[in-house]
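The following block contains the structure, expressed as C-alpha cells.
Note that one protein chain of the assembly has been removed; the remaining protein chains are unaltered in position.
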Amino acid sequence: MTASADVLAPSRLRRGATRTGAKIFVDVAFSVLLFMGTIVGVIALATLIWTIFDNGWERLVADPAGFLTSYVSRLPARAGIRAALVGSAYLMVLTALFCFPIGVGAAIYLEEFAPRNRVTNFVEANIANLAGVPSVVYGLLGLGVFARFLRMGPSLLAGALTLAVMSLPVIIVAAREAIRAVPDGIRLGAYALGATKWQTVRRQVLPAAMPGTLTGTILALSRAIGETAPLLVIGLPIVIFTLPNDLRDPVSALPLLIFDWTSRPQPAFAAAAAAASIILLALLLAMNAVAIFLRNRYTIRW
Amino acid sequence: MRSPAGGEPPSITRGKARRGERVIVNVLFICAVLSVAVTVGIVAVLLVDTVSFFSDSSLVGFLTGTVWAPGQGAGEGGLYGMLPLLNGTLMIGVGSIVVALPLGLLTAIYLSEYAGPRVRGVLKPTLETLAGIPTVIVGFFALQFITPDLLRPIFGDDRVFIFNAAAGSIAVGLMILPIIASISEDAMRAVPSSLREAAFGLGASKRQVSLRVVVPAALSGISASVILAFSRAVGETMAVTIAAGNSPKMTWNYFESIQTLTASIAQTVRGEVAAGTVRYDALFALGMTLFLMTLVMNLISARIVRRYRQVYS
Partner (left out) sequence: MTEGRTKVSQDEGQRQDQRETRITDVVKDRGVEDHGPTEAVFRLADVHVHYGSFLALRGVNLEINKNEITAFIGPSGCGKSTLIRCLNRMNDLIPGAKVEGKIEYHGQDLYGDGVDPVEVRRRIGMVFQKPNPFPKSIYDNVAFGPKVIGMQPGSMDELVERSLRAAALWDEVKDKLKQNALAMSGGQQQRLCIARAIAVSPDVILMDEPCSSLDPMSTGRIEDLMEELKRDYTIVIVTHNMQQAARVSDRTAFFTAEATPGTGDRTGLLVEFDDTDTLFTQPADRRTEAYVTGRFG
C-alpha cells in the first residue's frame, strides 16, 4: 500500500508518474498514426489532381478553343469535346427539369401530408433502398424501359430520364431535411391565422426550405454529371458529330468520352482524357461553389 | 379593427370548397409513389430478361460455372458461369475495404477525438471532395499513376500487370474512404461525452479513451458504414473497368487483371449487343445479381443502425 501511496503523491503529478515512458510513447505514436492516416486521404486527393493536371494541362492550353469546339477524331491531336460537353449540359438541364419537381413534391408529401401508416413507411423504406442501388443497374433500367420498351432509343430523353430517376432519392432526402429544419412554430403561426395546410406549405414552409433544397439538388446533379455507367449501358454514343436538336436525338456526354479516351493505348489520348477531366472537374467545382454559396448566403438562421 | 358586424354570429361552416387543395395533395402523393414505380421498374426489367436468360442458359451453370465467355455472333454457345466475375467483385470489395477501413477509421478517430475546429474545417471538405470525384477520373488516376508509379516500382514490372486488381482496389478504396470516415465519425461524435469524461476522470489517456471507450461504443455505426462502403464497392463500375481489366478468371493474385460483375456489363455494352440474344439477357442476369447483393447489404446496414440507435437515445 505504501508503494502506491508513494506513486500517487501530489508531488508526482508530472508526466511519467504512472504512465511509463513506453505508454507515453504509444500515446504519442498513436496520435501521429492518426494524423498520418488522415493525411493519406489528403495526399491521395492531391496526387490525383496533380496527375490529371500533369497529364492534361499541356494538351488543354495548347489549343483550348480547338479542344472545346472540335468533335471527336481518330487523331488525338484533333479530337475535341464539343459534342460531349454540350451533351452533358443538355443532359443536366433536362435531368434537373425532371427530378426537381418530382423530388420536391415527394418530399413535401412525405413530410407534411403523409399519414403515419404502413403505406408511408413502405414508401420511405423504398426510397432509402433506391439510394443504394448501383448506378449500372439504373443503366439497365434505362436500357430496358426507356430505350427499348418505350422506344426512346439511346437519346437525350432516355439519358435524362435515367439520370433523373437515379438522382431522385438523393433530392428527396435533401428536400426532406430542409423541410424538417423549418421550425414548427412557423406552421402553427400560419394555421392559427386560418391558413390551410397547402397555403402554409406553399407560402411559408417551402420558401424557408428552398435554400437547403436547392443546395442538395445542385449537389445531386453534380454527381449525376460525373456518372458514366448508366449512359454507357443505355448506349449513348461516343462518336457523334452533331449536337442534339430534339429530345429523341442521340447525345454524348463528357464522362463517356473520358472513359473512351482513357481506354485507348495511345499516350496522346491519355493526355486528351486528362484534359477533358480538367474540364469536367472545373464544371463540378463551379456547381459545388454555387451550392455552397447558396447555402451560406440564403440559409435562414432561426 | 372591429369584430364582424353586430348581431350576426360569424359563420364557421365550410366556406368555398377547397377542392383545388385536394387535387394538389393528390399530385404530391403521386410524386411520392413514383419512387415505388421506379423500384417496380427496376425489378421488372431485371426479372424479365433474367428469366429469359435462364431459359437459354442453365441457372446452375450460372451459379457454379467458373468460365465466363459469352458467345460471339448470335450469342449462342457461350459459357456463362459467373463465379469468375463474382470472384473479381469480391476481390475488389475486400481489397478496397482493406484500403479504406484503416484509413477511414483513423481519419474518423482523428476528426472526432483529436482534431480542432480549424483542422476539421479543412479536412471535412477535403473528404467531401474526394467523394465527389467522378469514377472515370479515379480510374484514369489508377491507370496512369497507381499502377505505373506506385505498384510497379514497388513490386516490379513483371509481377504487376498493366490492369490489375490491386490498382482497382486502391482506386475504389479511395472512393469509399469518405463513406467510412464520415459515417464512423458521426457515430463517434454521437457517443455521449459523459462516457469520455468518466474515462478521463479515471486517468485514461486520449488514446485509451478513443480506442477502449469511443470506438467500441460507436461500433454499430462503424459496422454499418463498412457494410455500406462494401456495397458501394460492389456496385462500382468505371474505375474498376479501367483499372482492373477485363479478364474474368478465378484467381487471388491481386497483381493480375480480373473482371468484376459491373465491368462485365460495361464491357459488353461497349460492343454490339442485339436485343433478345443470350448475351443481351446475360446483362440483366448480372444486373439482378448486383441488385440483390447490394439490396441485402443495404438492408443489413440499415438494420444495424436501427437496432443500436436505441442504445443511446
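Brief remarks follow.
So that you can tell them apart, the chains are marked A and B in the order they are listed, and the count of residues begins at 1 in each.
Definition applied: a contact is a pair of C-beta atoms (placed from the backbone, for glycine too) under 8 Å apart; a residue touches a chain by one contact, two chains touch by 3 or more.
Keep in mind the model is a prediction, meaning the values are calculated, not measured.
Checked against the full complex, the candidates A:Ala22, A:Ala65 or A:Leu193 give a single residue touching the omitted chain, namely A:Leu193. From the options A:Pro101, A:Pro183 or A:Pro267, the residue with contact to the unseen chain in the full assembly is A:Pro183.
Of the residues in subunit A, those that touch the hidden partner chain are 116, 183, 185-186, 188-196, 199, 203-204, 208, 300-302.
We adopt the following convention: only the chains that are shown with their structure count from here on.
Centre-to-centre spacing of subunit A and subunit B amounts to 14 Å, using the average Cα coordinate of each chain.
Of all residues in subunit B, those touching subunit A in their complex are 18, 21, 24-25, 27-36, 38-39, 41-42, 45-46, 48-49, 102-103, 105-107, 109-111, 114-115, 123, 126-127, 129-130, 132-141, 143-145, 174, 177-178, 181, 203, 205-207, 211, 228, 231-232, 234-238, 241-242, 262, 265-266, 269-270, 275, 283-284, 287, 290-291, 294-295, 297-299, 302. Across the complex, subunit B is touched by residues 18-19, 23, 26-27, 30-31, 33-38, 40-42, 44-45, 47-48, 51-52, 55, 101-103, 105-106, 108-110, 113-114, 122-123, 126-130, 132-141, 143-145, 148-149, 165, 168-169, 172, 196-198, 222-223, 225-229, 232-233, 235, 255, 258-259, 262-263, 270, 273-274, 277, 280-281, 284, 288 of subunit A.
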